[in-house]
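Of the protein chains in this complex, one is absent; all others appear in place.
Lettered A and B in written order, each chain numbered from 1.
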Amino acid sequence: MAEQIVFYVLAVGTVLGALAVIMPPFARNPLHAAVALLATFSLLAGLFVMLSAHLLAILQILVYAGAVMVLFIFVIMLLNLRRQDFGEFRATPWKILGGVAAFLVAVRVAMVAGASVANSTAADLGTPALQSFGGAYDVGWALTTRFFLPFEATSILLLVAIIGALVVARREGGAR
Amino acid sequence: MIKETTIQSLLYLIVFAPLAGAILNGLFPRMLSRRAVSVIGVGLPFVSFGATLLALWGFLGLRAANPEFPFVTAELFQWIVSGPIHVDFALYLDPLSLVMTLIVTGIGSLIHLYSVGYMHDDASYARYFSHLNLFLFSMLLLVLGRSLLLLFVGWEGVGLCSYLLIGFWFDDMAKAVAGKKAFLVNRIGDFGFLIALFFLVFHLGGTLDIPDLREVVANPTSIFRTDTAMVTLVTLMLFVGATGKSAQIPLYVWLPDAMAGPTPVSALIHAATMVTAGVYMIARLNFLFVLSPVTMAIVATVGAATAIFAASIGLVQNDIKKVLAYSTVSQLGYMVLAVGVGAFGAGVFHLMTHAFFKACLFLGAGSVIHAMAGEQDIQKMGGLRRKMPITHATFLVSTLAIAGVPLLSGFFSKDEILFKVLALQPAAGPVVPGLNGLWFAMGIGAALMTALYMFRLYFLTFSGELRSHDAHPHESPATMTIPLIVLAVGAAVAGYIGLPHPRLNVLEHWLHPVFADGAAALVNTGSHALEYGLMGVSTVVAFLGIGLAWAMYRGPWREVPGRLHASLGGMYRTLWNKYYVDEAYDAVIVRPLIAGSRWIHRWIDAALIDGIGVNGPARVLAFVGGAARRLACGDVQAYAAALAIGLAILVIFVL
Partner (left out) sequence: MTAIPLSHWLVLATALFAIGAIGVITRRNLLIALMSLEVMLNGVALAFLAFARFRGDVSVHAAVFIVMAVAAAEVAVGLALAIAMWRHNGSVDLDRAARLKG
C-alpha cells in the first residue's frame, strides 16, 4: 500500500514536472523550465529505485540532474536569454496532428511491448540469480561482456561529441 | 598474262586511288602546294586509269582462254549480315562495268588534267580536286559495286559530289541554289530507287547481289517470273531513280541549272559519267527490266519524249552551256530510249560515244568561256575560229559527231539505236501496237533538231566576226588543249568498235554475256537492209539539219530566225522559257510543299512537339514542384511532426 502511494506521488510529480517544462506559464522563463526539468529527472530517479535500478538511479542524478542540467543552465546564463526570447506555442494543425501521432505511437508501442511480457507480475528478486539485480556489479558485468562493443562505441561517440561541440560552438572566423 | 587475283588487286587500286586523292587534298589543303595538289589530284586518277587498262588486258586474256568468262569479283569485307539480308562490300568487274570504268577513269583523268589549266586561278583549288576525286571514287563504286546496295552508296556519293561541285562557288547565291535544286530533285529519284531496294529485299527474295539476282531471275519458277505486278513496280521505282540521275522527264529540271558549276564539272559529271548512271543501272539490271514489258515501254516512251522535248528547248537557248545541257538531256533520252526498247548494247554504245563528244564539247565550251573571260552568251561571240584554232577544230569534230555525220562516232551509235527501236519487239508481242514507230519518229525528229541546234551553236560561236568588243580571246594552255585533242580523236573514232555488221561489232560481242538474258526476252524483226536504209535516212536528216543551220545563220536565210521569232512569238517564248516547266513545278510542287512545311512547323513542330511534347512535361513538373515546394517550409519542427505522423501510419499498419 505504501509502495503504491509512493508510486502515484512520484508518477504525478513526474508528469507535472514534464508538463511544466513545455507549458507556457513556466516555460516563459527558461530558468523555470530548467528547474521543472530538474524536478522531473529527480522524481524519475526515485521511480528507478522502485524498479530496483539502483545504479541507474544514481547515474540519473549524476548525469541528468547533475551534468546535463548544469549545461542547460550554463547556456541559458551564457546567452542571457530573456523572457521575450522564448516564443509561445506555435500550434499549427499540422503540428498538433504530429503531437497526437507521437502520442498514439507511444501508446501502441507500449501496448504491444507490454503484451509481450507474458507474466505481468514482477520477477522474484529473491532467487539467487537475481540477488544483486540492478547493482553496479551486474550492470558492469553486462556492459563489459555482452555489451562490450556498444560500450566502447559509446566512448568514441562521446569523444566525437566533445570535439563536435567545440567546433560548432567556436567563434566564427577561427582563432580569436 | 595477268591472273585473276591480280585483277582483283587492280580493282582495289582503281577504286581507292581517287579516294586517297580526295582525302589528301580534302584534309590537308594548306600543307600542300598548288603543284602538289595538282600532282595528287591528277596523278591518282591516271593511276586508276592505268590500273583499268591493265585490268582490261587481263580480262581480255581471260576471255581469250574462255569465251564465256563471266566476271571477276573482289570481296573486301562483309558489310551487312542481318537475317536474310547479306551484303558484301565486293567489287565486280564484268564486260559492262569494264567499259564503264574505262570511260569513267579515262575521260575522268583527261578532265582532271584539263582542270589544272581551267581552275588555275581559283582560290579553292585543293577543294576542287578533292571533290572531283571523291566524285571519281563514288562513280567507280557505283559502276563496280557487286551489290545493288553498294551501287546505291555510289549513287548517293555521286549525287553528293554533284551538289558540292555545282555549288562550288557557293558565295554566288544563284549557284548555291542550283546545287540545292540538283540535290533535292535527285533525292526524289533516289527515294524511288530505295523503295525498289526495299521491295526487292522484302517481297522478292531478299538478295541485292547482282549476279545472285541474275541467277534467281533466270530460274523459270522464281517469284520474279510469277509476280509480274511486283516486278513491274520494282522496275518502275528503279526507273524513277534513273529519271532523277539521268535527267529524264519529269526530273530533268536540275541538269540545265547544274551548269552553274565549273565547266570541267559539267563535262565530267553532267555530261560524260554521272548522268549516265541511270542508263548504266538499267543496262546492268537488263535481265530484270525485260521481265516487265510495261516498264520497258514506259522507259522507252519517257526516253523518246525527253529526247525531242529537250532538243526543242535547245534550239533557242543563247547560253553556250545551256545549249549543251539541253543537248545532254536529249542525248540521255536517246540512251534511255535504247535501253527501253531492249537495245542495251546500243544504249551503252551511245553512252560511250556521247561521253567522248559531249565531254569534248563541254571542255571546248569551257575553253571558249575561259578565252572570253567568263562570257557565256553566244550572241556576243563569233569569229573564234581564227583566234582559237585547236578549240575550234576539236569542237567541230565533236559537233559533227553529235549531229550524226557519217563515219564519226555519233553516227554509228545513234543509228544503231534508231534501227533497234524499229527492230526490237518484246517476245510476247508489243504492249501497244505501233509504239515503236512513234518512238522512231520522235528519235528522227530529235536527230534533226540536234543537228540544227548544234550547228547554230557552232556558227554563232566560231564563224563570222566577233560581236563583243571588249573581249580578247586567245587559245587556251596545253593542259586544256591536250585533253580536247584526245577527246576529239575519241569522238571521231570511238564508233568503230560498234560497226553495224554482225562480225565487226566488237562492243556487241564484248557485252554479249552481260545482256544475254535480256536479249533472250526480245525478238529482232529487223533486217540488214532496213539497217543500211536507215543509215541513209539519218545521213540525210543530219545534213538537212546542218544545212538549215548554215542557211539560217551563215547563208541566204539569215532573216529567217528573226521572222520566225516575230511570227511565232508565243511558241518562241514557250521554248525560250523551257515550256514553263520550272514555273509549273514551282506552283504545283514547291509552293504547296513550302506552305505545308510552314504549317507543319507552326502546328506540329512549334505547337505539338515543342509546346506539348517538350514544354508540357516541364510545365507539369514545374506545377508539381511548386505544389511540393510548400512542404519544404524550412521549419524543422514541421519536419519532426511529419516524422511522427509517418511513424504513426507505419505503426498502425505494422504493429
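Following the convention adopted for this analysis, a residue touches a chain if its C-beta (ideal position, glycine included) is under 8 Å from a C-beta of that chain, and two chains touch if they have at least 3 such contacts.
On a predicted model such as this, the values are computed, not experimentally measured, just so you know.
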item	value
Chains on display which the left-out chain touches in the complete complex	A, B
Hidden partner interface residues of chain A, rising order	1, 3-4, 7, 11, 14-15, 18-19, 21-22, 27, 30, 33-34, 37, 40-41, 44, 47-48, 50-53, 55-56, 59-60, 63-64, 67-68, 71-72, 75-76, 78-79, 81, 85-91, 95-96, 98-99, 102-103, 106-107, 110-111, 113-114, 117, 119-125, 130, 133-134, 138-139, 142-143, 146-147, 150-151, 154, 157-158, 160-162, 164-166, 168-169, 171-172
Residue numbers in chain B that touch the chain omitted from display	629, 631-637, 640-641, 644
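Here is the rule we go by: only the chains that are shown with their structure count from here on.
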item	value
Gap in Å, rounded to a whole number, between the CA centres of chain B and chain A	95
Of chain B, residues touching chain A in the complex	637-638, 640-645, 647-648, 651-652, 655
Residues on chain A engaged by chain B in the complex (per definition of touch)	90, 92, 94-95, 97-99, 101-102, 104-105, 108-109, 112
